[in-house]
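Only one protein chain is missing; all other protein chains are in place.
Here is chain A:
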């Protein structure tokens, strides 16, 4: 069966969930071969093998952390040359898309970004995209070269499928021309202990209606009662009430959880672009005309400062 390269997104060997989703999708079109760049490949290999990686191509070089994107493209290209895959899959993060794009130029292939589903087709893998703020669903394929496809988080449920997952060292030479953009310093983001926004099954977001940083704990308390991640609209972020990394929408994170709760958010098109594919949508807004209500499965017209704490209490009681 044809091999499919899967680019591994990890933090020091801890594989992030979107990669496990990629492995699941890769098995629909061939045999997944994972590409792990950076330290702790052996730890990662266990998890990758459990999810179907027949092989793990591993490379570690200081250049991956010292320079932006391009050294990783050199490495992925080396993996591509070693395997001649039927497709290359990457997560739809900013970095995943950039690595995929540059690889596509080098190998003369087309690229599809932000796929939300992937199937085998007669003429190669067919990717589903959700476009124009999720008002259209398209099906596309790469028509020249080896398909390079980036996939959004939460596009598939990771399935266990034990495979060999043998680690093989990948020889990588980082070209001088790939050392153009120096990473002078890096400040890791502090963990809040809450689930990652793009991976969470439930997201609770607050908007301008939250009316101040000092009120965001109301949103956080509901999120914590549900084991959810916290999101925010750009209005809330721009006002400095919540960090930009939590912004949901076109220029923030795009989320697709099982449940999305929007409190004090009107539902502007740019916000919808980032959450409209959520399975169940709930909104709390005091304006019954708010466009967000056009999307909801359940909406409460009311003051979020009444409704949200009452809901939080109720969740806590029911959960015991």
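Rule of thumb we're sticking to: contacts are C-beta pairs under 8 Å (C-beta built on N, C-alpha and C of every residue); 3 or more make two chains touch, one makes a residue touch a chain; residues count from 1.
The criterion applied here is as follows: contacts and distances are computed from a predicted model.
Chemist: UniProt names the one chain left off this complex as which of "ABC transporter permease", "Cytochrome c oxidase subunit III", "Electron transfer flavoprotein subunit beta" or "Sporadic carbohydrate cluster protein, TIGR04323 family"?
Modeler: "Electron transfer flavoprotein subunit beta"
Chemist: Per the definition of touch given earlier, which of A:84, A:169 or A:251 contacts the omitted chain?
Modeler: Result: among the candidates, A:251 touches the missing chain.
Chemist: By the contact criterion defined above, which parts of chain A meet the unshown chain? Give residue numbers in ascending order.
Modeler: Touch with the absent chain occurs at residues 11, 68-70, 73, 93-95, 97-102, 104-106, 109-114, 126, 130-145, 177, 180-189, 198, 202, 226, 234, 244-245, 250-251, 258-259, 269-270, 273, 280-282, 284, 288, 293-303, 306-315, 318-319.
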